[in-house]
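The complex appears here minus one protein chain, its other protein chains still in place.
Letters A, B and C mark the chains as written, and numbering starts fresh at 1 in each.
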Amino acid sequence: MSPTVAPRRLRLGMVGGGQGAFIGAVHRIAARLDDDWVLVAGALSSDPERARASGAELRLDPERCYSDFREMARAEAERTRHGGDGIDAVAIVTPNHLHFPVACAFIEAGIHVVCDKPLTTSLADAQHLQALVRQHGVRLCLTHNYTGYPLIRAARALVEAGELGDVRIVQVEYAQDWLAQPLEDSGQKQAAWRTDPALAGPAGCLGDIGTHAAQLAEFVTGMAPQRISAELTTFVPGRRVDDHVQVQLRYANGARGLLWASQVATGEENHLRLRVYGTKAALHWDQESPNALTWHPAGQPAQRLTRGMASLPAVAAAATRTPGGHPEGYLEAFAQLYRDFARDLRALDQPASVPGVDDGVRSLAFVETVLASASRDGAWTALPTP
Amino acid sequence: MSPTVAPRRLRLGMVGGGQGAFIGAVHRIAARLDDDWVLVAGALSSDPERARASGAELRLDPERCYSDFREMARAEAERTRHGGDGIDAVAIVTPNHLHFPVACAFIEAGIHVVCDKPLTTSLADAQHLQALVRQHGVRLCLTHNYTGYPLIRAARALVEAGELGDVRIVQVEYAQDWLAQPLEDSGQKQAAWRTDPALAGPAGCLGDIGTHAAQLAEFVTGMAPQRISAELTTFVPGRRVDDHVQVQLRYANGARGLLWASQVATGEENHLRLRVYGTKAALHWDQESPNALTWHPAGQPAQRLTRGMASLPAVAAAATRTPGGHPEGYLEAFAQLYRDFARDLRALDQPASVPGVDDGVRSLAFVETVLASASRDGAWTALPTP
Amino acid sequence: MSPTVAPRRLRLGMVGGGQGAFIGAVHRIAARLDDDWVLVAGALSSDPERARASGAELRLDPERCYSDFREMARAEAERTRHGGDGIDAVAIVTPNHLHFPVACAFIEAGIHVVCDKPLTTSLADAQHLQALVRQHGVRLCLTHNYTGYPLIRAARALVEAGELGDVRIVQVEYAQDWLAQPLEDSGQKQAAWRTDPALAGPAGCLGDIGTHAAQLAEFVTGMAPQRISAELTTFVPGRRVDDHVQVQLRYANGARGLLWASQVATGEENHLRLRVYGTKAALHWDQESPNALTWHPAGQPAQRLTRGMASLPAVAAAATRTPGGHPEGYLEAFAQLYRDFARDLRALDQPASVPGVDDGVRSLAFVETVLASASRDGAWTALPTP
Partner (left out) sequence: MSPTVAPRRLRLGMVGGGQGAFIGAVHRIAARLDDDWVLVAGALSSDPERARASGAELRLDPERCYSDFREMARAEAERTRHGGDGIDAVAIVTPNHLHFPVACAFIEAGIHVVCDKPLTTSLADAQHLQALVRQHGVRLCLTHNYTGYPLIRAARALVEAGELGDVRIVQVEYAQDWLAQPLEDSGQKQAAWRTDPALAGPAGCLGDIGTHAAQLAEFVTGMAPQRISAELTTFVPGRRVDDHVQVQLRYANGARGLLWASQVATGEENHLRLRVYGTKAALHWDQESPNALTWHPAGQPAQRLTRGMASLPAVAAAATRTPGGHPEGYLEAFAQLYRDFARDLRALDQPASVPGVDDGVRSLAFVETVLASASRDGAWTALPTP
């Protein structure tokens, strides 16, 4: 029985995520789940009326319901400077095009950032943020939330420990179907901004979920591809961004891979799946059944590793809340990033334990390299060296 | 855009759930997840030192960290009476034998109750609570948490709507293996109290998980068995309660069923599974893969219903937070009861939407009937008419 | 390179299995598959015209197309006696009530028998055959075809080798739905005889598939139950035999079990499933996915054993034809019995390698004990000691 006193809850602000949003609500549940954070301020909408109404629904102090994120950054920094209760971090849950200016505003105000992915809509912007983060000494957590799953962390640890041997083959795919029809024409808010290059950036499906797939494969294997050959397709007539992505991957160690992401794959909900084949073992994981990982040692029976098993690498246990057989899911994985980031912020001398601005830069480099290859009919193109 | 102002968070107290407990932490996450509750008081341990330390970890006001639940009931009721901020409800997460006295204390103080199952360790106690609840006009939520799963609610709605036809066969099972060895001899806290009749009651596996299985089958089919033939087994030498349960079920409409619960089923984690076969369709659901339900219409292909599908009964959508393909799990289902109970408490003129004291009574009646049948070598025994 | 000359194909006759039959065609494919048998004679129907026509479809010599099985037994034995080409064995694929007289006729003629299960419609008849087989020194193969699956043989070998530890729990079920409606009223031939006690015997679902389930559990665990408590149900109005079976099982070593068989389980095709939980490991097998077996060692990850794996017990490899990943199924498992029985007949001094008349006797004892228990409201009833 340790006489630990819990550290205070960290104060969170939010930009975006007002009424009608999807990911904002997810961030709020994720922040709340492990009781490390309390939401105290927001620029939930740029429309003042909507900002206030959204804040009221979340029981925010009306004084801290802003409609201008720059004002929010200033005001909250001010509170902190005066020994007060300004936010410790801001969660940016806007459409992609605003990630950059909002992040700039808060970083420059010395406020830590949780940013939805993709970090920005261009590599240049991402690199700018990278520099800014270093300059201001703040931390940035990029919510590549699938890395919060305990079995993904176990997978990474197993690969890192050499249990898989040399990676030979990477198969990663992320299939959805919610954009199989021109949903954006119906005014559906999520579809509208995600298919508008002005708001989402030049990459559609690629930026939205292709980046998740690429990041997950890299997170688990510890390897980024060296060269890629890509094809982008737009199946739905009139759509202004890609809705289907195919990429061939070559790695420095000779490994090969395929990345497939689609938002027009009829019947698929949120099917992110990773398979890695090594010289000593293979692993398979499927986001829609995240509580088990297939681990297949060469020449032996496949094993079903389940979240909660005592024999898993310790990182898995650290990212779980309930015993085996009590399924955890998307929200718990997302919450894990908030839990980890809270720990990071309470020990700023320690290395970060969550994806950050560097991941964002690599992700944008991937996006721009795919765009470049696709525009040259799939010519093999090198990723910039980090 | 509705100008709704969120109702205030309900104030929750907790009895039990101090350091080393399992289900207390689950209740706290569940209460927090949908932001309807805030934990403000606790009798987390009967040891004053431990109660204080546990409270400090949860950031409770030291003044509201009690070591005596009766004192807590008095003090919190007092706060409320003086226009103050006393708890709205108490969560009872102690070993089973304390459910009854704790519930009595709070009900008599006019405080609503969330009680872990089984409600009590005897039918008589359960009936006493039933009367007390009515007398004091409070609400009691019994955490049969598996009823919080959206697809279980969809299943119930489909049966209720007649889509399954007449129920013919019920197959329900709940298999675990964590007590396959005499874990109680090692001092493991959970195993110790759950296998001690003085703390858990006369029913071991039967009370712990057999009741969940029985309640789930009843919840979905809308039918309780009329007569049962039961066998209780204790596999682990020296164990003082059953660790394996087999029950045959006869229903008033002629349906037949089998209930199997075991805590010595090697390799099983928390495998609660329900299959119901009707004249028009069948349904299968598995707690370890809770985001899908197999629905098999007679003479047609089996269908895979997934949480989040637009075509599900509305009750499913009402019990979910994320779109299809973003798996929800045990904690979300548990949270659903807290969310529903908050709604119930804010509209006390409406019927309850969560399992309550009547379910607890029926559950204890089931337990005692199983014990009676088993003690007479499986003689078919009628359940008491409610 | 061994200079082996293949032994001659064994000559098979068949009783039953004419036009419109199901299992006769299965036996013929099974006999043919591994090229150990050739079908040369038949009493395919008791109607002479139909017998001839059925024989012509199978390219039988018209002279050896009999309409009277007794005549066939005499004539074929005669052929053999005169140094000729009489059949080595007869396959009995008639409705159940004829198994006994047909088997008697051929055994008495000194001809080996392959008999579809159940062996007879009464224990007394089965015991009579048991004596007759010994008296005449012939071999009888009872087609408990599910024992022909390589992974079932692997399972048996693993249990026998002690890898599972002491068996604690047996869960076996066999669910179908083809009799969920009164199909017998439509004149469908299979349904008609299987629900007519005069043709099928007093046990409906129990005799048809319940016996398969009981035999499979016994085959794998090496244990028959000592006492059982049973309930038989007839769901379809007007049906004259049971269509749903539930049996509780007690074993001599203290193990417990449940057997469930049903032919009214909506949506189920031929779902025979066995789970055995021991002190050291558990195993799960499902006939509809027969090329994998789940093997779950206590405290370790579940393993997926697949047909064809080098590490399986040798008996598995001996019962398979293709490498792993090339699925084998029902016909191959059935063929395995014919392959094994051919080997048995070529080495009559060796012990039998297929289920035989003793299994038939035990099966009928099981049937009659279930009938007895069910007729006494599920009273626990001992199985006769073999």
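In the analysis below, a residue touches a chain if its C-beta (ideal position, glycine included) is under 8 Å from a C-beta of that chain, and two chains touch if they have at least 3 such contacts.
These numbers were taken from a predicted model, which means no experiment stands behind them.
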(message) From the list A:G278, A:G308 or A:P355, pick the residue that touches the absent chain.
(response) A:G278
(message) Among C:T147, C:Q246 or C:N291, exactly one should touch the missing chain; which is it?
(response) C:N291
(message) Of the residues A:L132, A:I169, A:A317 or A:A372, I need the one that contacts the missing chain.
(response) A:I169
(request) Name, in rising order, the residues on chain C that touch the hidden chain in the full complex. (result) 1-6, 8-9, 19, 22, 25-26, 28-29, 32-35, 49-50, 53, 56-59, 176, 178, 268-271, 287-291, 306, 308, 321-332
(message) What does the interface between chain B and the hidden chain look like in terms of residue numbers?
(response) 295, 299-306, 309-311
(message) In the complete complex, the non-displayed chain touches which residues of chain A?
(response) 168-169, 171, 177, 180, 229, 231, 233, 235, 244, 246, 248, 254, 256, 258, 260, 262, 264-268, 277-282, 296-298, 302, 377-378, 380
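Methods note: only the chains that are shown with their structure count from here on.
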(request) With over half of the numbers shared counting as same, classify the chain A/chain B interface as same or different. (result) same
(request) Could you work out the angle of the rotation that brings the CA atoms of chain A onto the matching CA atoms of chain C, rounded to the nearest 5 degrees? (result) 180
(message) So the centre of each chain is just the mean of its C-alpha atoms; given that, what is the distance between chain B and chain C in Å?
(response) 44
(message) Distance between chain A and chain C based on Cα centroids, please, to the nearest Å.
(response) 56
(request) Could you please state the distance in Å, as a whole number, between where the Cα atoms of chain A are centred and where those of chain B are centred? (result) 35
(message) Could you pull out the residues of chain A that touch at least 2 other chains?
(response) 306
